[in-house]
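Heads up, one of the protein chains got dropped from this complex, but the rest are sitting where they should.
Chain IDs A and B follow the sequence of writing; residue 1 opens each chain.
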Amino acid sequence: MAGSLDIGGSQFDVSWFLLLAAALFTLGAVGVLVRRNPLIILISIELMLNAVNLTLVAFSRQLENLEGQLFALMTMTVAAAEAVVGLAILVDIFRVRDLEDIDDLSELKG
Amino acid sequence: MNASAVALSILLFPAAGALLLAGRGWRMPRVVTQIVGPGVVWLSFAATLWLFFNQVNGDFAYWTWIKSGSFELPFNLLVDNLSIFMCMVITGVGGLIVTYSVGYMAHEDGPSYARFFTYMDVFIFSMLLLVLAGNFVFLIIGWALVGLSSYFLIGFWYQRRSAVLAARKAFVMNVIGDVGMILGTFVLFVTYHAVTYAGVFSHLTSLASVGDSAPLELAAFLLLVGAVAKSAQIPLHTWLPDAMEGPTPVSALIHAATMVTAGVYLVARMHPIYDITTYAHDAVAIIGAVTALFAATIAIVQTDIKRVLAYSTMSQIGYMFLAVGIGAYAAGLFHLLAHGFFKALLFMAAGNVIHAMHDEQDMRKYGGLWNQMRPTSVTFLIGCLSLVGVIPFVGFFSKEQILGAAFSRPGSLGLTVWAIGFATALITGFYTGRMWWLSFWGKPSPQRPVEHPHEAPMVMMIPVAILAVLATVGGVIQTSVLGFGPSAVSSYLDKVVTAAWWEAGRFPGGYTREFLVAIALLTMVLAAALFAGALRMRPWSAVVPWAQRLLERKYYFDEIYNAAFVRTMDAVASIGYRDVEKVVIDGAVVGTGEAAEATAGSLRLTQSGYFRNYVLVFIAGALIAAALLLVRTS
Partner (left out) sequence: MAIAVFIVFGLLAILGGFGVITFRQPIRSVLSLVVVMLSLSVLFLLLSAQFVFVVQIIVYAGAVMVLFLFVIALLGPARVTPRSRLRFQTGLSALFALAFFGLLYAMLQGVQYRQPDHTDLNVFGTVQSIAVGLFTTYLYPFELTSVLLLVAAIGAIYLSRRDES
């Protein structure tokens, strides 16, 4: 079967890793949707990015192609950059007002 | 100097004058306007005289305006005896009147003064274009421009509401005539596929050469609509009395000597058509006769001196229509010339009086001017006698020729119109006499605005005097009416218009013409009796009040037109505005905007401003995409 991996003598199926990643991704999505603290939201986004990394590396192993890992490295870089900028913005907002609830930032309503 | 250049220069002089005065006239010293305004008209007169003495006759084409397939429309001028005759009237009498108005309009300020002469020059140009054009298109262009200039000039004192309304009325009625002219040209074009005079008339060489005369009759009637509108004949006449709101020189030029005679010129120029179409031709005569009588009766009760003259003009043009309608073209055109002399004279002399009376025009407030304004009174008397048709003034000869032609024309039409014309002549004597006695005789009215009126300045008096002389001696060129002497006008014009095909000009027994003179004088005396007070009679307004009212209300024409046309158009317009414009058009346009706004307004609610809502929508979108993928791949 194409999906089976031989790791350290045991037989895995790549779909296990993929499901795990899917679960982590969903958890991250729920975090973004439900939590109101902006920091928690940023952290949840990081969780989602990690889940994607897992998917990439799993496929890389299954297809025996290094591109997945390279992509994962790139993703990591981008995630870092995005976290940096997001936190900088957050700090900037916190200087002006005491932001507890992201729903307070609703000035752009139509 | 070749003839075609001279012919074109007749048009170019007034055009150049108008352009100069329009562009720079109000900035230059007044004397420039005073010279350029009349000067260009006199230059045109000189050019016309050159053409006259050199007996020029030709169809000059200058350039091709439209060339489309087999259809070619040149800008051509037809110079023949008829057009030279008309040009002489226009530039000659017109020149005198424009010179006169240098003095009459002297009270205007700089820009207004230049504006007046600009409009006068534009008018002269348009009228010349009308009579010189060699094809129907330029005839209509000239026709329309004449109407436009008339609008400008009637509404010259545009601060006056009545003047603006009168100008508008004149313009609208003229446009009705324009439509008739255009439709007539279309009919001719469709039938003969030509728009030049030469092109159309070449098909009409004889009655037999025209197979079916029905389209020709239609075209003739349509062109007649144009003539009736421009010449203020029934039923398109109501604009002429109102047009007296314009300054007196305007009334003299446009509504006595030139514009209103355009209809007569039209019938004469189109004589190949009218010679064939009997119905339309008879209609011309009948309209003319009826208008003549009708206008004369209204003139009896008018109190404004200019209105009397306006109705008198209407009546006299009726005579001209009568003449060209029965086929006596030369007679009608001679009366056109004579009328130009004495009517312009009358208007201008009346202008002198109005000027001296500080713009008072009600005759009942005059009285006794004979003693105080002798020169003007003399010239006015000459004009009156000419209008009535007393020997030896020119009006006698021209009226005589018309009535004589009518009387001796075989057929019932001739006799009928003669009878109407004769009756009109009597009434003419009556109202003219009334006008004279009321204004110039007797004791000065107690309501006189000016105790000691001053005589007109030279620049105003000289043209009047020249016209008086012309009115007195002008008859000599056509004394053939009396049975002897030259018939210069007839022989000159008969070369281009059909000569009267019957032995005309002789009354049976030869005494009736003297009879006519005597009768006419008698009615003037009668008027003297009634109005100078020698005969104590109850005014007939007490005897037959309804008749007085009928005449004062001009036979209720204005009221009928108002109810039939104006109110109807107003109703249509308001329905259009209320139900079509506001509901449909505005609704569609504004409605589109409002629909867009409503849509946007409802879509706007999705922008709640909450970040988490947006993410929810994101995820929902991702779900849909994933579901689609799943469906696709399974």
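Everything that follows uses one rule, which is that a contact is a pair of C-beta atoms (placed from the backbone, for glycine too) under 8 Å apart; a residue touches a chain by one contact, two chains touch by 3 or more.
Everything quoted here is computed from the prediction, not taken from an experiment.
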What residue numbers in chain B mark contact with the hidden partner chain?
-> 610, 612-613, 616, 619-620, 622-623, 626-627, 629-630, 633-634
On chain A, what residues meet the omitted chain?
-> 2-3, 5, 7-10, 12, 14-20, 22-31, 33-37, 39-40, 42-44, 46-47, 50, 53-54, 57-58, 60-67, 69-70, 72-74, 76-85, 87-92, 94, 100-101, 103
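Definition applied: only the chains that are shown with their structure count from here on.
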Using CA atom averages as chain centres, what separation in Å is found between chain A and chain B?
-> 93
Contacts from chain B onto chain A in the complex sit at residues 604-612, 615-616, 619
Parts of chain A lying in touch with chain B, wherever the complex brings them together = 29, 32-34, 36, 102-103, 105-110
